[in-house]
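Note that this complex is displayed minus one protein chain, with the remaining chains in position.
Chain naming follows the written order as A and B, and within any one chain the residues start at number 1.
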Amino acid sequence: MKHALNLQVGPVGFRVGSDWRGPVAALRALYRGYPEPDVCDFSVRLEPEQPWRRWLKPSVAIRGDYILPDAAPLALPHGLLAAEMGMNLQMALGQKHYLLLHASAVERDGKAVLMTGASGSGKSTLAAMLGEHGWRFMGDEFALLDFDTGDLHPFPRAISLKNHAIYAMAELASSERFGPWLRGTPKGTIRHLRPRDEAIARMAEPARPVLILFPRFDKAVPRAIRPVGAAEVFVRLTQASTNYVALGERSFAALTRLVINLPSRAIDYSDGSSAIEMVEALWAELGQ
Amino acid sequence: MVRVELDGLTALFHRPSGMTHILAPPAPQLLDALAESSATAAELAERLGRSFQIDGGADEMAARLAELEAAGLVQRV
Partner (left out) sequence: MSEKIDQQPSEPVPAPSRRMVLALGAAAASTVVTIRPALAQTAGSVLNCEIPVPAPQAAGNYIAADGSLVAPGTAGSFPPAPRNLTGEEVKVMLRGGPSPAGIDSQSAQAYANYIRRLQAGMSGFTCYASLQMPR
């Protein structure tokens, strides 16, 4: 590959290669300050869908150690998004050392809040906001659960902000932390936000999870907090994990231990400040 | 099998298949009653009847056993 970047994110090392200069340059700028890995666990390759698509209406196919059939290519201006999706794909299909949960996480005093839900529910934006309000950002896409210790390992990739969330975070974070505007992507308008320097510096520090949240951002619903039963939490987390089934009994042990020991709440909110208030109130209530 | 009680339901890891199942009563109790030895549906009802007052008949018993069979947790011998 003509252009390549090696990137360490939490405990995982990636090599991202590309036939075009643009996506790697954008990735290098977005991930300024991230360490270089000693070992690359996964590689992502951005390649033309067919050889002649390198120059003619260039389309970027996401390839690498792991691929998904039926994956449609992206346009070259969205190459940064392709690189991010490629890294997500390697984790989703290849991660075996940790139980992978589709969740965001933040830390304070060595303890972590795990936030999970479907795409668009608000977990990424909530984690980003908490990261600007005294919490250490650990990740917005994946949380890594350690099978032996039960701790969460940070995976602080650039935060993927969509549509309205971009404007909300632009008021809280300095402009040089933002990636380019990506308009007209299959997922709408996206901008990436680099985590704060402290979150990057402490990417190797795990934290003990103490609270599970199911956040739901919806302008139409009233503010609400509800407890969620352990069985429901367990099933929802198995559905939020791409490697639960593959990793067998260790998954069962780690996940049952997590849901039995941790309180779980569903929180509904129609704006970011309410969400932060609710998280702080729960944190205090739990005696943290 | 490895079992963990979660909030009124039973999470069960079945080692031979590597599959996880969530069971609601009476499924865990049926598995317990079959643990000692296999049984006909009638014998099963009788074993359970020693510990419980059974609410339901042969059709319901058959449905519960069919579910456990579909999940690979019991098999006909």
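Quick note on the criterion: a contact is a pair of C-beta atoms (placed from the backbone, for glycine too) under 8 Å apart; a residue touches a chain by one contact, two chains touch by 3 or more.
Computed from a prediction, not measured in an experiment: that's the story for all the values here.
Visitor: When the whole complex is taken into account, which chains on show are touched by the absent chain?
Guide: A, B
Visitor: Which one, A:71, A:225 or A:282, makes contact with the chain that was left out?
Guide: Only one listed residue reaches the unshown chain, and that is A:71.
Visitor: Hey, which of A:29, A:201, A:224 or A:245 is the one touching the hidden chain?
Guide: A:245
Visitor: Considering the complete complex, identify which of A:28, A:187 or A:202 is in touch with the unshown chain.
Guide: A:187
Visitor: Residues on chain A that touch the omitted chain in the whole complex?
Guide: Touching the chain left out of view, chain A contributes residues 62, 68-74, 85, 88-89, 92-93, 102, 118-120, 141, 147-148, 160, 186-187, 235, 238-242, 244-246, 249-250, 253-254, 256.
Visitor: Identify the residues of chain B touching the omitted chain, counting contacts across the whole complex.
Guide: 1-5, 10, 19-29, 32, 48, 50-57, 59-64, 67-68, 70-71, 73
Note that only the chains that are shown with their structure count from here on.
Visitor: Given the complex with chain A, which residues does chain B contribute to the contact?
Guide: 2, 4, 6-9, 11, 13, 15, 18-20, 22
Visitor: Quick one: in the complex, what on chain A touches chain B?
Guide: These residues of chain A touch chain B: 229-232, 234-235, 238, 244-245, 248-249, 251-253, 256, 259-260.
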